[in-house]
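Notes to accompany the following structure.
The complex is shown incomplete by one protein chain, all other protein chains being positioned as in the whole.
Now for chain A:
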Amino acid sequence: MTLQLPLSEEQTMLHEMLSRFVSERCDIEARAANLHANPPRRMALWEELCELGVPSALLSPEAGGFGGAPEDLAVVQYALAPGLLVEPILVSVGLCGRMLDAAGRSVEAVAAGEVVYAFAHQEGFDPFNAPQMKADADGDVFVLNGLKPAVRHADVADRLIVSANGPDGTILFDLAKDAAGLTVTPSRQIDAAGSADLHFEGVRVAKKDHLDCDAEAVIEDALLHGLVAIAAEAASLARATNRDTFEYLGLREQFGTKLAQFQALQHMAADMAIAAEEVAAQAHTAVVALGRKASAERNRAILVASLACDAGGRAVGHAAVQLFGGMGVSDETPVSHYARRFAAMRAQFGTTDARAARLAQIEGFGHE
């Protein structure tokens, strides 16, 4: 059962199917072969994910899918987490598909996996801040100038949802990545996913290509979905990390005895077990909160959960690497990749410090 959530029969089947997919198709050596290739094959599993119906699970029936609820998001993220996928399922479908749908756009191509989106929004530490990138009106077009740094999956995306500061506040655009004036400088993320800096220099977008929606609300909703998604992922990854680590402690012998017999290591393992349960509890809380109507309380609950999941997940990742010893820092060992995925999550949808500052603001802990 995913995070003790009340799941439908379909959601339970989806979880089982995706878990099977991870165990059959996501072994660490095949992943390394794909990601060490030049250029890296970061879409290697994309078609299979689409054939399995993962995009449909992340989209509501109104948008042409069969899911789209917080529980569906949790199931997908939880089941796929140990597979360490770098494919842009969450961003392209779960977030961008959701935003397109909110603006009344067709998401058929996104749901089919034919068109891949990246979300070019965050500029500084905190994506909940309004974008500063300029969108100046010029007749029938907007002219975009500015930088979107290290946009996750922008290397493999065909299209972008871009946020900017327009004449009347924040505005969202649906833009092709090969738009004139847009320079794409690829980079890499610590979990081996792709990214790119996007430099907009006089990029002209027809006014009809802006998303007709309450951009601020749609962005906030997408970010909250993102935070909940990685909370569920962190819960699953912490569980997988502990499973690998505890198994290793029972196998590895030093000083004539199993590592699991050393009390100092038992206590580290106990802390990991505690952390994993805390992460699971907070991920559960976050999924439930996401299902509620927009409110400051909903934001607060999700921010708290995201901070707790970062702290717990990261502690589990670090401890696992330490307990595996030399093998823990080897590229050949899955826990070294789990730890890197936790490091990536810490900086997705804003840095942890930025989330903490925002929580302090919501709570009124500071004097702002």
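Criterion: a contact is a pair of C-beta atoms (placed from the backbone, for glycine too) under 8 Å apart; a residue touches a chain by one contact, two chains touch by 3 or more; residues count from 1.
The rule is short, and it goes like this: contacts and distances are computed from a predicted model.
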Q: Among "Acyl-CoA dehydrogenase", "Spermidine/putrescine transport system permease protein", "Fe-S cluster assembly protein SufB" or "Formate hydrogenlyase", find the name that the UniProt record gives to the complex chain excluded from display.
A: "Acyl-CoA dehydrogenase"
Q | Touch criterion as defined above, residue of A:Glu108, A:Asp138 or A:Asp353 at the omitted chain | A | A:Asp353
Q: Pick out which of A:Asn129, A:Asn145 or A:Gln261 touches the chain that's been left out of the picture.
A: A:Asn129
Q.
Given that one chain is not shown, which residue among A:Asp197, A:Asp214 or A:Glu277 touches it?
A. A:Asp197
(Q) Suppose we count only contacts with the excluded chain; which residues of chain A make the list? (A) 122-126, 129, 132, 149-150, 152, 185, 187-191, 195, 197, 253-256, 262, 264-265, 318, 321-322, 325-326, 328-332, 336, 339-340, 343-344, 346-348, 351-354, 356-358, 360-361, 366, 368
